[in-house]
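The complex appears here minus one protein chain, its other protein chains still in place.
Chains: A, B and C, in written order; residue numbering restarts at 1 for each.
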Amino acid sequence: MERSDTIWRVLRGLALTLVIIFFLFPIFWILLMSFETNEQVLAIPPKLFIHPTLMNYVALLSGKLQTAAGALDITFMRNLWNSVLLSVCSVALSLVLGVPAAYAFARFRFRGGEDIAFTLLSFRFAPPLLVLLPLSLYFQDIGLANTYIGLIWVYQLICLPLILWIVRGYFEDASPDVEYAYRVDGHSWWRAFTRIAIPLAGPGIAAAALLSFIFAWNNFVFALVLASADKQPVTVGALAFVTASGIQYGQIAAAIVLSILPTLALALYAQRWLVEGLSLGAVKG
Amino acid sequence: MSDLAIRPAASSRPWLPRLLPYLLSLPALLVCIGILIPFGTAVWYSLERYNLAMPYTRGFIGVQQYIDLFTDPAFWHTVQVSLIYTAATVGVELLLGLGIALLLRERSRFNNFVSVALLLPLMTAPALAALMWKLMTNPGFGVLSWVVSLFGITNFKWASSPSTAMLTVVLVDIWVYTPFMIILLLAGLRSLPQQPFEAARLDGVPPTFVFWRITLPMLMPYILTATLFRVLDSIQQFDIIYAMTQGGPGDSLLVFQVSAYLNFFQYTNVGGSAAILMVLWAITYALSNVFIKQWQKLRERAHGTV
Amino acid sequence: MSLVLQHVSKTYNPRSAHPVRAVRDLDLDVPDGDIIALLGSSGCGKTSTLRMVAGFEDVSEGTITLAGKRIDRLAPARRGVAMAFEGYALYPPLNVEENIGFGLAREGGLRRGTDTRKRVHEVADLLEIGPILDRRPAGLSGGQQQRASLARALARDADLHLLDEPMGQLEPQLRAVLRGRVKALIKARGLTAVLVTHDQTEANAMADRIAVMEGGVLQQYGPPGELRDRPVNLFVATFLGEPPMNALPATVQPGGLRLEDGEGVHLDVPPSALPPVGSKVVFGVRPHRITLGQGRLHATVTSNQWLGDQAHVAMELGDRLIVAVAHQRVAAAVGSRLDFDFREADAHVFDAESGRALLHGNQPA
Partner (left out) sequence: MSLTIRNLHVAFRRNLVLDDVSLDVAPGETLVLFGPSGVGKTVLLRAIAGVEPAARGQVLIDGRDVSALGPDRRDLGMAFQNFALYPHLAARENIASPLRARGVASAEIEARVGRVAELLRISHVLDHPPRALSNGQKQRTALARALVGQPRVLLLDDPLRNVDAKLRYEMRLELPRLLRAAEAATIYVTQDYREAMALGDRIAVLHRAAIAQCDIPEAVYDAPVSVNVARLFGDPPLNLLPCRPVAEAGGLRVEAAGLRLLLPAAREAAGRDCLLGLRPETITVSRAAGGGAGTVRPAGAGGAGVPVEIVAATPLHERMVLLLRAAGGVELLASVLGEPPQGVPVVLQADEQRALLFDAESGARIPHVARTLEVVA
């Protein structure tokens, strides 16, 4: 009994170690690469211990890419800024639109309510190109092509379903009695919504906002279709950057690190909320 | 009582309670209707002969587009590639995810650390993850190329060879999305009532019997939900494949959305592209219906109303 | 088989800043063939104790012995313990019959097949769940699930049966009947059982001995009658009994007590057992032991509630309430004066500070 216990424990530890290596090694490797010079990158076999250099980051931040053919101007920092702007604004708009709607779906049974909720949710699962390709033609007609406003609008396709989905779950989980008590006390429904319902769903709203920020940040195809270089976020920008920079692998690695850093940092900072949000409120109980 | 129909009672403005839910959800709906219009357009395009390079040939051709599509071997190749990709990614992710979730089931400091670490790949943009793996599989200096060479396999071309391109993108997909499976199944496992398992421990029921007769049936709704969710995502995969190989080499990775994208931008065939996407939409719509029902059932279970 | 707990303690988060001491230095001796009840409010440590005996929690200190064999380090399956869980703990994918038979087939004396079936049906009939044997737990009411869970535990031939709130979800009528039947079954098969409950009615109805716990500490352990007539402290005295014992602050005077806040009512108490004159004590008398309508004392009626088979009368004695129970209607309007009395033998005196019992009736505690 005790011996098989020990064997089981060792096997389990071994398996989990393999799991960690598989899932963390790529991130670790890119991080290492971003601190290497090109010569170190190209060394075979790869070295684990290197003399770190910041030159890749310096090049990126200064916007001057060092290539064999001389310095090259790049827009990577601009891409980074675009990502921040697009993600923050999209999430903010989604919260304003989505939280009241989520409340309506959670608290009221009304004619067509389930259908509307289903339609909004199903956006999450529709092929994005189906909408994006015609939209790319429309946007040129109505002057929204390659504008932040156009992009933020389309980004609602990512953020809004997520916020509706998660926040609705939180509203449904909260007992309506507390709001009823507040109404019976003599307060209007609007005050019950703003003073009671929203504060109580606070953690859910935060989780939904975080998650939709990350999804907006990580999105690739929307901007690929609808934005040109000066409005592109890092996901698309990085791909263009790879093509432009040729064999400057250290700098590519540094660009990738800078691009994934914000979401990874957020993930680590708010991991508990994220996990809850990711389970979509479906499995809490 | 919370499942009872609940409407605010009438007030001095009797129209308010009836309209309130609509007023609250209207802004969100309007924004989305703006997005629904292009959807209608896409349906129309799929019934048109429409090539941006030849605008003068534009015209309504009805279902001819679909007939052409279904008789085109290239389309069936796309279907095949998409299905292989979906089956491979979701299958491996499910098995791996279930196994790892079972390993992480106990709440301990180490297990919590592992679950947090597992969030990182999931939070990496898939397009960027593809770039990372592209660097790691670079034939010149890629660490994975070096690793396989240690096993005596030289000249392993990863994504650049039609024979291994699928394997490579599937690997990236697994790296990114297995954690999603793990997190969902882990949440499911941990939300299962503990007492039946305690009872089984007390009664000395063998572990394999417990797994097959108790754990797995109890977890099945969660497995179904997570699998459906991943199938819906995987069959529409674009980011990883496009960032890694743009559908190549050759036509080896032309899944639905990549195929439609290239049809639109490379061959400017708007109508054909729309038709491919309509087929994909029909599949996902049917699946998402099943998924949302399944998900609602799960929520009701969590609330104990079933 | 007999169960012995010696110096058992349970501390959660022992290394944190706020360790939780759920059970403290518990000694408990359950003789072979006895039914005992662990009684207390939620958080008193009774569930932790039960889980330590079953093996779901480690014992922080102390030892647990069952049938002469030390079990506190054994895996749950090797302890020879059966348990009915408060949350039923039925296996959702299996039907009721499979649930009951699941742990049974493994046991030595019974072989798969007819023996198991026979035992399952016997217990199922006793608990009136015969008709639902082929149904799955999800479709059953709480009461049916609870009986299925109880049946699963009772069907086993374990050395010890743990019953955690086994009848809380049953309809009152059925509960009253099943209490009697289950007790008769346990006695007939010579089983040893530990019943965990917060319901003193259930404890009184089923247990040979009751262990009252509070704050992780065993307060008193003895037969129901002893707990009722000779509670060791004020907690046990006011915890048991429905309605609870009247407890009135009093001061020791020469030859007796003077009730405080009242009208200075003097009670004769044998001086030998009392602390020095001037000491603060608590005087107690059970509501059922107060006779109404005549006597040395009188008070103003503040409520007179007839509950169908008994009357609860609350009276204001100074600014304290004293409650009496009668088994007939009491003709006394709210606001009227009512005479009452009690026998000296039914009076209790407790130390005001420690709550320790000093006197039960005429005898020192």
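The definition used in the following text is that a contact is a pair of C-beta atoms (placed from the backbone, for glycine too) under 8 Å apart; a residue touches a chain by one contact, two chains touch by 3 or more.
Treat the numbers as computed from the prediction; the structure is a model and nothing was measured.
*Asks:* Which of these touches the unseen chain: C:P172, C:G190 or C:P254?
*Replies:* The missing chain is touched by C:P172.
*Asks:* Check the options A:I30, A:I196, A:V236 or A:I256 and report the residue that touches the missing chain.
*Replies:* A:I196
*Asks:* Applying the definition given at the start, please give the residues of chain C touching the unseen chain.
*Replies:* Per the touch rule, chain C residues meeting the hidden chain are 41-42, 172-173, 176-177, 179-181, 183-184, 200-201, 204-206, 224, 238-239, 242-244, 288, 293, 302-303, 305-310, 312, 314, 321, 323, 325, 327-332.
*Asks:* By the contact criterion defined above, which parts of chain A meet the unshown chain? Give residue numbers in ascending order.
*Replies:* Residues touching the hidden chain, for chain A, are 175-178, 180-189, 196, 199-200.
Criterion: only the chains that are shown with their structure count from here on.
*Asks:* Quick one: label the inter-chain contact graph as line, ring, star, complete or other.
*Replies:* line
*Asks:* What chain is the most remote from chain B, judged by the mean position of CA atoms in each chain?
*Replies:* Between chain B and every other chain, the largest centroid distance is to C.
*Asks:* Just the number, please: Cα centre separation of chain B and chain C in whole Å.
*Replies:* 55
*Asks:* From the C-alpha centre of chain A to that of chain B, how far is it in Å?
*Replies:* Their C-alpha centroids are separated by 15 Å.
*Asks:* At which residue positions does chain B touch at least two other chains?
*Replies:* If we look for residues of chain B contacting two or more partner chains, we find none.
*Asks:* Could you list which residues of chain C touch at least two other chains?
*Replies:* Chain C, residues with two or more chain partners: 75.
*Asks:* Could you list, by residue number, the parts of chain B that touch chain A in their complex?
*Replies:* My answer: residues 2, 5-8, 18, 20-22, 24-25, 27-29, 31-32, 34-35, 37-39, 41-42, 45, 99-100, 103-104, 110, 114-129, 131-136, 138, 140-141, 143, 146, 175, 178-180, 183-184, 187-188, 191, 222, 225, 232, 236, 238-239, 242-243, 256-257, 260-261, 264, 270, 273-274, 277-278, 280-281, 284-285, 287-288, 291-292, 295, 298-299, 301-304.
*Asks:* Any idea which chain A residues touch chain B in the complex?
*Replies:* Listed in rising order, the residues are 12, 15-16, 19-20, 22-24, 26-27, 29-30, 33, 41-46, 96-98, 100-101, 103-105, 107-110, 113, 116, 118-135, 137-138, 153-154, 156-157, 160, 164, 169, 172-173, 175-176, 183, 189, 214, 217-221, 224-225, 234-236, 238-239, 242, 249, 252-253, 256, 259-260, 263-264, 266-268, 271, 274-275, 278-285.
*Asks:* Write out the stretch or stretches of chain B touching chain C in their complex.
*Replies:* 193, 195-196, 198-205, 213-214, 217-218, 306
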